[in-house]
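Take a look at the following structure, please.
Omission of a single protein chain aside, the complex is shown with its protein chains in their original locations.
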Amino acid sequence: MRDVAVIGIGMTKWGELWEKSLRDIFVETALLAIEDAGVDRIDSMYVGCMSSGLFIGQEHLASLLPDYLGRTPVPTVRVESACSSGGLALRQGFIDVASGMSDIVLVGGVEKMTDVNGHEATYALGTAADQEYEGFHGLTFPGLYAMMAHAHMAKYGTTREQLAMVAVKNHDNGSKNPLAQFPFKITVEGVLCSVLVADPLRILDCSPITDGAAAVILCPSDLAKRMKKAAVRIAGTGQATDTIALSSRKDLTWIESTHIAAQKALAMAGRKIEDLDLFEVHDCFTIAEIMITEALGLVEKGRGGKAVEEGLTSLRGKFPVNPSGGLKAKGHPVGATGVAQAVEVVKQLRGEAGTRQVRGAKLGLTQNMGGTGGSSVVHIFEAE
Amino acid sequence: MPTPSRYWREIPQRYRLEAGKCTNCGYVCFPPRLVCPQCGGREFTKTKLAESGKILTYTIIRVAPHQYVDQVPYAVGIAEMDDGVKLTAQIVDCKFEDLKIGIRVKIEFRKIYEEGEAGVIYYGYKFVQE
Partner (left out) sequence: MAGIIGYGAYIPRNRIKVEEIAKVWGADAPSYKKGLMLEEKSVPSPDQDTITMAVEASKRALKRAGINPKEIGAVYVGSESHPYAVKPSGTVLAEALNATPEVHTADFEFACKAGTEAMFVALNLVQAGAVRFGLAVGADTSQGAPGDALEYSAAAGAAAFIFGKDPIVAEALDTFSFTTDTPDFWRREYQYYPQHGGRFTGDPAYFKHIRGAAEGIMAKAKMKPSDFQYVIFHQPNGKFPFRVGEMLGFEKKQIEPGWLVSKLGNTYSGSSPLGLTATLDVSKPGDMILLVSYGSGAGSDAFIFRVTKRIDEVRNLAPTTRHLLDTGKIYLEYGVYAKYRRKIRKAE
């Protein structure tokens, strides 16, 4: 297996992009990444997108996107694993380069979510759950995570305020990110009096509906050296699955797939979790970030709420989590998120993260998750 | 959302809680499956879930998918039935203040939703307080 490096990144401002179609959003972003990498050739493309079919009635992105990028006949794969589509696309791209099949691979992620109303979007996002035995009963994603929150609060004493602190921290970071959907700060009081979505989760506990894309260019490390490109190496990749329905899990308060995926990535990179300098994780809901920090092994089981309260995961804390602003402040165009996490880590490892730079960052981790943890994919990046 | 065939296929589960019990390790699959997730076994006997259990966790949905908008707000929970199987369903006829982890519930046959004014009516199981 060859070493794989990221030599280009691209991302545009995320938000409700009324004037832009899915094609526009993807192409603009991909062009930025290609320009950043300084390549003229693409050998293959992997694009994460959860559900262009439900959001805009469009499938066959594997033809549409290379077409509009002006790159047909490049082989393209549309990757889907609900909210971990982007991270999974990255892993597929990595495998394509590492195996020697391709040299220059574009990995992108895109989602256009605002061409349907809120209830339709809620339905589309809900298709990541078990349709016949969760969705059929009227469950939504906020509802599923709300049930995990209630269970976590009952078992470990995690508080409503600790959940709010996750959102506040991520907005603090996001206020320093010019591409974020919501680049402004919020307060704990603001979270606690925002409208209820699924008890105990409120609207400010939830990542938003967003249009956006992100892209990276991968190539073998020695090609990057020959091109004299500043490169960030993908040191480890890990993926794992778990039951689709929350009720089938052994422990409703623990994300086993993230735990396994992280162990695999760390083993491949030859690292321990404490060695890493920053973490871009899947805070689709505030409770998710708390449970993820536990599953990654940053804190003991049950201590995720305390950790955020004590500032462990803030930008200047011991384990900075979501310096980009996370899904909460940056936005969550579903299929794009996993790739945007990689864009942030690469920026940080290049020292290009401006006022949200984690000082001396050499090793970073991305964790991208589908559904309530039915799939997880973790990547570890190392500055060369 | 489900066409009649998709809903009709699940009727033994929705109306009668029919499940499959692995003959090798005893794991109860609801809905029934072809492969036991616990031991990989491929043979099952027909069984039925217990009709009472206790709530492990719950939430109150306030923003719903479009088919359920008329029902908002409604409670949904995961209960551990008395035979150990965990089941997800709405919790009805229960004041929200009375919802707590640990309360005992039993199954009742209710309407799940209707496909508008002219479509099929979907029936299934919900939890009520015991």
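Letters A and B mark the chains in the order given here, with residues in each chain numbered from 1 onward.
Note that in this section a contact is a pair of C-beta atoms (placed from the backbone, for glycine too) under 8 Å apart; a residue touches a chain by one contact, two chains touch by 3 or more.
Owing to the predicted nature of the structure, the values given are computational and were not obtained by experimental measurement.
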Missing chain touches which shown chains? B
Per the touch rule stated above, subunit B touches the missing chain via residues 11, 15-16, 70-71, 90, 92-93, 95, 108-112, 121, 123, 126
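Criterion: only the chains that are shown with their structure count from here on.
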Averaged-CA centre spacing for the pair subunit B and subunit A, given as whole angstrom: 31
For subunit B, which residues are in contact with subunit A within the complex? 2, 6, 10, 30-31, 37, 56-69, 71, 74, 76-78, 86-90, 96, 101, 112-113, 122, 124, 126
Please give the residue numbers of subunit A that touch subunit B in the complex, ascending. 117-120, 122-123, 126, 132-140, 142-143, 146-148, 150-151, 154, 195-201, 243, 245-248, 252
